[in-house]
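Here is the structure we will look at, set down as structure tokens.
Shown here: the complex without one of its protein chains, the others still in place.
Residue numbering begins at 1 within each chain, and the chains themselves are lettered A and B in the order written.
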């Protein structure tokens, strides 16, 4: 039976991890690349489609280049978290409103996350983004849309 | 004045109930019918429009047949929970991205939920889904869209 102290700590950890994913969305929206990178551990990684950005250096490339104006607006929901001491895993859904070449894009997917307590703060150790669709709003996410993905931040 | 123990228990209960509604979305997305059914109590019920699926047997029909590919993607927000011992009620909003006959559909509504602690885990005793609209994305939710509803899972 966990102690009162342990139970409170676990609740606080879960709250902090939920806010981590929220702060990520706000920082991306603000185009604050360095703030986004700082939400990851030094060896943290972002994976989406078949691309991987690992460590602060590569993450800086991803979040620097991809943050064209207007920045994508991401909305996180359905967060499930499993704590294991100073590590945790979680899954959360995401909806995204983006603009590419002046056109409205809509996207949805989910993150498989690994979190780590790092110098007293929870950070992303790894985010694996599964995109269901990333499509022009005018086209929608019907059958033709499957397999589409977000723009390559390095292009 | 509730005890420390009672207050912690209440916070944990609320967290678990929030995750219950999140796990529901993830299981529906995965087409994991049996996992969805297991989130309901044995006598649990789902009601939407004028249809009712009550008990694991009927729920299996609903979640088996309705989970055509691609499965609906649901996003839960605005969760309010009222605890009452081993029972609780709650209301949460939902947005849904679906595909019917190859076309993108968008939906929104809210659940009036009743939860029950069942063998140590919170489960759905009843979900009453109020759909505001369930429409082709290309048509939108303007005046013409009122009264539409989700497809009958038994058809």
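Here is the rule we go by: a residue touches a chain if its C-beta (ideal position, glycine included) is under 8 Å from a C-beta of that chain, and two chains touch if they have at least 3 such contacts.
Not measured: the values here are computed from a predicted model.
Q: From the list A:80, A:99 or A:131, which touches the chain that is not on show?
A: A:99
Q: By the contact definition given up top, give the residues of chain A that touch the hidden chain.
A: 4-5, 8, 11-12, 15, 19, 21-23, 25-26, 29, 70, 73-77, 95, 97, 99, 102-104, 137-138
Q: Hey, which chain B residues sit against the chain that's not shown?
A: Interface residues of chain B facing the absent chain: 4, 7-8, 11, 14, 75, 77-81, 91-93, 95, 108, 110, 132, 137, 140-146.
Following the convention adopted for this analysis, only the chains that are shown with their structure count from here on.
Q: With chain centres taken as the means of their Cα atoms, state the distance from chain A to chain B in Å.
A: Here the centre of chain B sits 25 Å away from the centre of chain A.
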